[in-house]
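Let me begin by handing over the structure; questions about it come next.
Complex shown without one protein chain; remaining protein chains in place.
Going by the order they are written in, the chains are A, B and C; count residues from 1 in each one.
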Amino acid sequence: MMTVTRLDLADAGILLAGARARAAEIGVPMCIAITDEGGNLVAFERMDGGKVTSITIAIDKSFTASGAKKATHDYHTASQPGAPAYGIFAGIGGRLMVVPGGLPVTVNGEVVGGIGVSSGTPAQDRDVAQAGIDAFLTTL
Amino acid sequence: MMTVTRLDLADAGILLAGARARAAEIGVPMCIAITDEGGNLVAFERMDGGKVTSITIAIDKSFTASGAKKATHDYHTASQPGAPAYGIFAGIGGRLMVVPGGLPVTVNGEVVGGIGVSSGTPAQDRDVAQAGIDAFLTTL
Amino acid sequence: MMTVTRLDLADAGILLAGARARAAEIGVPMCIAITDEGGNLVAFERMDGGKVTSITIAIDKSFTASGAKKATHDYHTASQPGAPAYGIFAGIGGRLMVVPGGLPVTVNGEVVGGIGVSSGTPAQDRDVAQAGIDAFLTTL
Partner (left out) sequence: MMTVTRLDLADAGILLAGARARAAEIGVPMCIAITDEGGNLVAFERMDGGKVTSITIAIDKSFTASGAKKATHDYHTASQPGAPAYGIFAGIGGRLMVVPGGLPVTVNGEVVGGIGVSSGTPAQDRDVAQAGIDAFLTTL
């Protein structure tokens, strides 16, 4: 058997709070999702004004980042026309997100979960996701 | 045009906290979902130990309760063999939940959202969902 | 953060071998799936003559047992007409299996994964799944 470490609900609350604070700072209400290392949802919130279409996108960005142990913006590059992973954005029924805004949460070199953000521009989504991670890493 | 009243994220936090407290009291870690009156997810949390299979079920119970403006336990009765809504549990790709634990949140006679709970027995799920609503109504 | 223990691929091989041996003994070629405690597939095999329709059913039985920490035959009872969880078989897009043949794998009181079997009668499926677990527990 193997032993894995993963985010718990308290951790998810810290990630959410860090992301929410940054979203408020830049004035963009966001959907924010936290998954554990198995890709399963731990917590989610849609800030007032966050987009309805972003609910699933935020969840799937987080699923992708934790499950693939990779930022969705890395897939953005790798899935361009002609690039090696072109077309992967349609995988897993469209759950494999290549739009920036999904980041793995890594502690001691191990992916313990993910955060996915959606409703702003992809650059804003990524920025807000990073703020969640920064807030979390500060508490360790 | 029409104006609708719906739960915001602060309301969802109160509903979550009320449900979480009751879940802790009975010792059953739950998945808890809050949707607005359009059936769209506002907030979700999986307490540590909550079931992975309950993520979607909690969300869909809340979706059903807010979207149909009806408790899922009412559908439980109405969907029995021979009853008028028999078979409706397979509707919307299985999202129409007839298992108790989904309740509409009603204010001044209007449904403003829903709460869905899963991981315990259906009776426990319903009890915890009700505790969320009780906590919320106290604040109005 | 939390630490969880789960099945690895070597464990899955032991579970598969135990189930396969029992399936051969009773002369029913089976589909056999092993998931980890997050409900994610670790290993699968369809014995020669196993049913094509049983591929997804075996995987989903294992997903249900590990994710819900409960045997699918418990849901069989709980989801009968009039029973508390009636209708739950349509949940999660139909992935929530209530047909016997899905068992959680429990070590030291913790669910570390699941096994799902399909192609025989539900009683045979359950028997073969149990044989997989028995073989695994012997090695601990």
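Here, contacts are C-beta pairs under 8 Å (C-beta built on N, C-alpha and C of every residue); 3 or more make two chains touch, one makes a residue touch a chain.
Since the model is a prediction, treat every value here as computed from it, not as a measurement.
Across the entire complex, contacts from the unshown chain go to A, C. The chain not shown here is touched by just one of C:A43, C:A71 or C:I115, and that residue is C:A43.
Touch with the chain that is not drawn comes from one residue among A:I92, A:V107 or A:L137, which is A:I92. Listed residues A:G18, A:G50 or A:G67: the one in touch with the omitted chain is A:G67.
Subunit C residues in contact with the hidden partner, per the touch definition given at the top, are 8-9, 12, 38, 40-48, 52, 55. The set of subunit A residues touching the chain not shown comprises 2, 38-39, 63-64, 66-69, 81-82, 84-96.
As a working rule, only the chains that are shown with their structure count from here on.
In this structure subunit A contacts its sequence twin subunit C using mostly the same residue numbers, the overlap exceeding half. Centres computed as Cα averages put subunit A at a distance of 25 Å from subunit B.
Work out the mean CA point of subunit B and of subunit C, and you get 29 Å between them.
In subunit C, the residues that reach two or more other chains under the touch definition are 2, 38-39.
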